[in-house]
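In this view, the complex is presented without one of its protein chains, the others remaining in place.
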Amino acid sequence: MRRLATIVAALAGMGAVACATAPAASAELRQFWVAATPAPTWNMAPNERDAIHNMPLSPSQTVFPTVVYRRYTKDWGHPIPNQPTGSSNQDLIPGPLLRARAGDRIYVHFKNLDTLYKRPHSMHFHGVHYKPSSDGAYVPGISGRDGNVKPGQTWTYKLTAGSDSVGVWPYHDHSPSMEDSIAGGMYGMLSILGKGQPRPDREFEVVFAPMGDFQTIDGRAFVGNTPVFTSVVGQTIQWDVMAMGSEHHTFHVHGHRWKSPFGTDVDTQTVGPAETFAIRWKEEDPGTWLYHCHVEAHMMAGMIGIYHVRPK
Amino acid sequence: MRRLATIVAALAGMGAVACATAPAASAELRQFWVAATPAPTWNMAPNERDAIHNMPLSPSQTVFPTVVYRRYTKDWGHPIPNQPTGSSNQDLIPGPLLRARAGDRIYVHFKNLDTLYKRPHSMHFHGVHYKPSSDGAYVPGISGRDGNVKPGQTWTYKLTAGSDSVGVWPYHDHSPSMEDSIAGGMYGMLSILGKGQPRPDREFEVVFAPMGDFQTIDGRAFVGNTPVFTSVVGQTIQWDVMAMGSEHHTFHVHGHRWKSPFGTDVDTQTVGPAETFAIRWKEEDPGTWLYHCHVEAHMMAGMIGIYHVRPK
Partner (left out) sequence: MRRLATIVAALAGMGAVACATAPAASAELRQFWVAATPAPTWNMAPNERDAIHNMPLSPSQTVFPTVVYRRYTKDWGHPIPNQPTGSSNQDLIPGPLLRARAGDRIYVHFKNLDTLYKRPHSMHFHGVHYKPSSDGAYVPGISGRDGNVKPGQTWTYKLTAGSDSVGVWPYHDHSPSMEDSIAGGMYGMLSILGKGQPRPDREFEVVFAPMGDFQTIDGRAFVGNTPVFTSVVGQTIQWDVMAMGSEHHTFHVHGHRWKSPFGTDVDTQTVGPAETFAIRWKEEDPGTWLYHCHVEAHMMAGMIGIYHVRPK
């Protein structure tokens, strides 16, 4: 009880916001309903502008009919936002942010509603404990239905968050269609807190991935289309950074530094395909800042966005 | 004596297997005889199958006549397996696994038996101490015979493992032919233990490198050709991971996590050309798992294999 009180006090003191699921004092079962659903008019650049080269873009270049992960209410009743209320990015890419705490069991109920391409799909999770039947990867002659969920079918992935699962982790399609599906945005993140770890005030998801001829953040390209993340001086903010695809990236935020995983101060950090890291700091620097991939060709192809910090 | 007893007891307690060289209680001289020898029918995919795209492959696509490092008995008497008895990969690529302990001196006697291409060759070692005459790299106008061993010639590389040499390290051709030779598989690893460090029960070598149009692990492409690594629940296993060539990779094992070099939990880790890392865990998860490079284009071009864990 004393421990619970401490945690609650800590959370209150940080002004935590936007918890879709209440922080758990003890291990619990968290259930999510997710479907593969068509996004036939996904537009990487709705403002029709390449703000780096100051050039127009037409929808014929930037609309990418695709299939995405989408969060649903219980038993796939109706779709709900992929990210929790108050999140900075309510879009369909990346897929639902699946939050849990060390010790929790997690059931992800998956349904393949791909009526656009009628492909098989699956979910393969990093960072958590599971049996081979929840692996979600297709291997000819070895794997079962978990790695090859056909249109109309369902599968429940049963996962456990260990003490070695704290942090952020990828999930993604690992079925026979994975090449096309990942290229189309079928990826998302698990965000797992330690038992007494306070939730940040703001949590920003940044997924670096190519899409067609562009280099995108969360499926969007160029300032004006990529997510605008916002915070207020004094808040604790967390960046959940991940890459998918075939290229290495370097995540950079202007005017800020953070502790790298190994304890040194950095402001640019490599992230390769399926690598992830969570960065936290207490915000002190008001202004409009850039965040971007520092691989120059990627930034020039759209991998750049705005982070806005309001004074207190 | 007390210290020796402790080490032996520790090793016995771990059920250590497959030590080609006995664990040393004190520093010793370890000698190896290695030759560059032809492998004129090396086949990257002996099963003639691309198991990712479920397509046939013909030997005309996958046979790659090459020259490799091969281990010999004393004074190059006769060839012996590159990897110690009981190893999971008895193939010719990578070259011999050279094991030592901190404090040891290591003599590697090298002979160029390249009758296939008649190229010069050499061995350049990472991680160990040596004088310039054992560097093995060719620099016009500077280097001696160590970096340019002609067909029929020999050279002895004299190395010392310091306390800063613990871990796994690359060796590779650094002669005038290095571009072709590394592309053909002329690389291998040193595996150096700390003075009292127990040897793992199982040691798996994973070298990510391109070969022709494919992306290979230990010179093989696609599940069914790449090494199948095996262990039993309860064993301590070690992955020796390395990359050679011009690309960065991300090493991933399904259903497992490990401590990164900086102490965080990961299941995907970047490895660039000539970088290496050794990962250890005590096995707890029975099943048939995938290990692969998570750079998607590499996995699709063959960089994927099977890891099988039997119940106790």
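All chains are identified by letter, namely A and B, in their written order; residue positions are counted from 1 within each chain.
Following the convention adopted for this analysis, a residue touches a chain if its C-beta (ideal position, glycine included) is under 8 Å from a C-beta of that chain, and two chains touch if they have at least 3 such contacts.
Keep in mind it's a predicted model, so treat the numbers as computed, not measured.
When the whole complex is considered, the residue among B:D91, B:D135 or B:D267 that touches the unshown chain is B:D135.
For the chain left out of this panel, the touching residue among A:E48, A:D180 or A:D267 is A:D267. Residue positions on chain B in contact with the hidden chain: 124, 126-127, 129-132, 135, 137, 139-140, 142, 162, 164-167, 169-170, 178-179, 182, 244-248, 260-263, 270, 272-276, in rising order. As for the chain not pictured, it touches chain A at residues 51, 54, 223, 248-250, 252, 254-255, 257, 260-270, 285, 287-290, 294-298, 300, 306.
By our rule, only the chains that are shown with their structure count from here on.
Centre to centre, using the average C-alpha position, chain A and chain B are separated by 35 Å.
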